[in-house]
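A single protein chain has been removed from this complex, and every other one stays in its place.
Take a look at chain A:
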Amino acid sequence: MLEGKFEEASLLKKVVESIKDSVQLCNFVCSEHGITVQAVDDSRVLLVSLLIGNEVFSDYRCDRNITLGVDLKSFAKIIRCGGNDDYLTLIAEDSPDSVTLVFEDKNSDRISEYSLKLMEIDNEFLKIDDMDYDSVIKMPSIDFQKICRDLSTLSESLQILITKDSIKFMAEGETGNGSVILKPRTDIDKPEQSITVKLNNAVNSTFGLKYIADIVKGTSLSNQIVIKISNRTPALFEYKLQSGYLRFYLAPKFEDE
């Protein structure tokens, strides 16, 4: 039996909105620790890994592991039916064929209940080891979103160059080139505006902007984005939740030599 109550429906809404364009079908795996999702996009270039820790919920109960195979497009439609401030409770049986969403309006006594049919989704779960990356940057998520959106008007690839004291985003296209350079800075008043760079090795990697565009949909989840990059390995883009995270692993592009 799963029962998880969100203080505000908007959190789940944001989470689903930020991954529904990358993957359509995915399994929500619920355990006593919380809910995890792992899925790859159709082209298998982008991997989404989500953990909603049990502390995020105001109430959480899950006695046995339950897998909810969800079509995210339909899921998102249902979640949109609730108000942002509503309480949202997810309820599912032990071996469910549907999941129930209950929205409770905090100001009135209105309770809306929806159920979504579940699907059998074939999905192998991969254990992702932590590893050392050549460099780790942390920056305001909104800035990253803007940079990516701006540069995507020029090219379909985004090149990221990280050196000891700068981060450079570059795009080269038919119509022109663009680059944005950021320097590490610390903002004591507004720590979320800080930019930090931890560097073991200089990094030069290129990514498909289509995927980055999907990734930055997570911007609303967190003020800061953590980007971990090594040369020629998948990079990690992470939005931290109050407990848990939304991570995207993205395989870099290899340009012709």
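Criterion: a contact is a pair of C-beta atoms (placed from the backbone, for glycine too) under 8 Å apart; a residue touches a chain by one contact, two chains touch by 3 or more; residues count from 1.
In this section, contacts and distances are computed from a predicted model.
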*asked:* Tell me the UniProt protein name of the chain this structure doesn't show, selecting from "Mitotic spindle assembly checkpoint protein MAD2A", "Ribosomal protein S24", "DNA ligase" or "GID complex catalytic subunit 2".
replied: "DNA ligase"
*Give the residue, chosen from A:34, A:140 or A:208, that touches the chain omitted from the document.*
A:208
*asked:* To test your reading of the contact rule: which positions on chain A touch the chain that is missing from view?
replied: 40, 42-47, 126-129, 131, 156, 174, 208, 210-211, 230-234, 249-251, 253-256
